[in-house]
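Before I ask anything, here is the structure I am working with.
Only one protein chain is missing from this complex, and each of the others stays in its spot.
For chain A:
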Amino acid sequence: MAMRSLISERVSCRSSVLGARWMSSWWRNVEPAPKDPILGVTEAFLADPSPDKVNVGVGAYRDDNGKPVVLECVREAERRIAGTANMEYLPMGGSVKMVEETLKLAYGDNSEFIKDKRIAAVQSLSGTGACRLFADFQKRFHPDSQIYIPVPTWSNHHNIWRDAHVTQRTFHYYHPGTKGLDFAALMDDIKNAPNGSFFLLHACAHNPTGVDPSEEQWKEISYQIKAKGHFPFFDMAYQGFASGDPERDAKAIRIFLKDGHLLGLAQSYAKNMGLYGQRVGCLSVLCEDEKQAVAVKSQLQQLARPMYSNPPVHGALIVSTILGDAELKKLWLKEVQGMADRIIGMRTALRENLEELGSPLSWKHITNQIGMFCYSGLTPEQVDRLTNEYHIYMTRNGRISMAGVTTGNVGFLANAVHEVTKST
């Protein structure tokens, strides 16, 4: 105690003696960073005092009362886990059980690749973490390669590959005229990219457009990518959430696997299991053989270790508890179907409402698009009007999170959209 006061006395004398040099901040020149375009929307929404405000910004599922949902299968899994598990470190590659179950979802329950141990896979920090680990891996082992990113895409994709110092290019994807896929331009871009480029593909429920290639189109894309020796990297954040059926939503991946691609894949449980804040996901890379898979996995771990050492255990335990139990898995599939169905129902309702209001525009794309998001076609100025005049919050690219639409607000939303677009 005496030592402490002695020290602080001497410290306060010293501070004036040592002078002004270290009195100024090292961070004077740090600029305030721009707000994240997506997460900033929710911040603004929360700050709005209006009782009628509507949040169709961030892609987190809401029930028909606009409330966040914890799936029953998750509650049950948590009940079983609480008080039983210890919290020891997972291995660097994460929970083996969780990874096994996750690979089955994507590659198929009876996948030969799983049997032959050809998949290098590690638990990751949700989809973001999986993409980042892959980007770092790509940089380390193909330092001169480029990643082709669709236009548009989830904005954080650009940040991820940029922070991994991988050169970025873009490829055509969304056609603003049709509000659908710009297939011809997409195929041209694949053909014109230098052989051996890396392509980022959304496996299903493209974010932010909701526009997915058809099965036939996927087959052609797969063929062309193979012909050019490109590397396909899939980001699958919505398996089960798009059609309601996880097997169906994995169609693109299965096509590519059948065509012999040695693909990479990021999987996330944020949406389809509602585990957003738990940060659970998986990164996998299909290799030529078991030996190579072991090598690749070890290198992925080398990248994870200096980032966070090993991934969080809780979310992984929830996933493996659910997927490892036949009853809980059945319940999960039912709940996923329920979420997807509600969203599909809201798409129909929004479109019908707009048509009934006599909108001069076509709103077919609302029901053509799939998954959590609708690329409305609204301009940034129209979006601003929606926010300022109607307290409706969405990202300025006109992306509407259908998960935020309810029977309670769909009429209000349709009316507001109609008001800001009717003179278009």
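Some notes on this structure:
Methods note: a contact is a pair of C-beta atoms (placed from the backbone, for glycine too) under 8 Å apart; a residue touches a chain by one contact, two chains touch by 3 or more; residues count from 1.
Quick note on the criterion: contacts and distances are computed from a predicted model.
Think of the chain that is not pictured: of "Aspartate aminotransferase 3", "Auxin-responsive protein", "Gamma-butyrobetaine dioxygenase" or "RalBP1-associated Eps domain-containing protein 1 isoform X4", UniProt labels it "Aspartate aminotransferase 3".
The missing chain, though absent from the display, is touched by one residue of A:S111, A:Q168, A:Q217 or A:Q299; that residue is A:Q299.
Interface note: of A:H314, A:K329 or A:R396, the residue touching the hidden chain in the full complex is A:H314.
One of A:P51, A:G83, A:G177 or A:P360 touches the chain omitted from the figure, and that residue is A:G83. Across the interface with the omitted chain, chain A contributes residues 3-4, 7-8, 10-11, 14-15, 18, 21-33, 36, 39, 43, 58, 60, 68-70, 74, 78-79, 82-83, 86-92, 125-126, 128-129, 132, 141-142, 156, 159-160, 162-163, 195-196, 222-223, 226-229, 231, 258-260, 262, 270, 274-279, 285, 287-288, 292, 294-296, 298-299, 301-303, 305-315.
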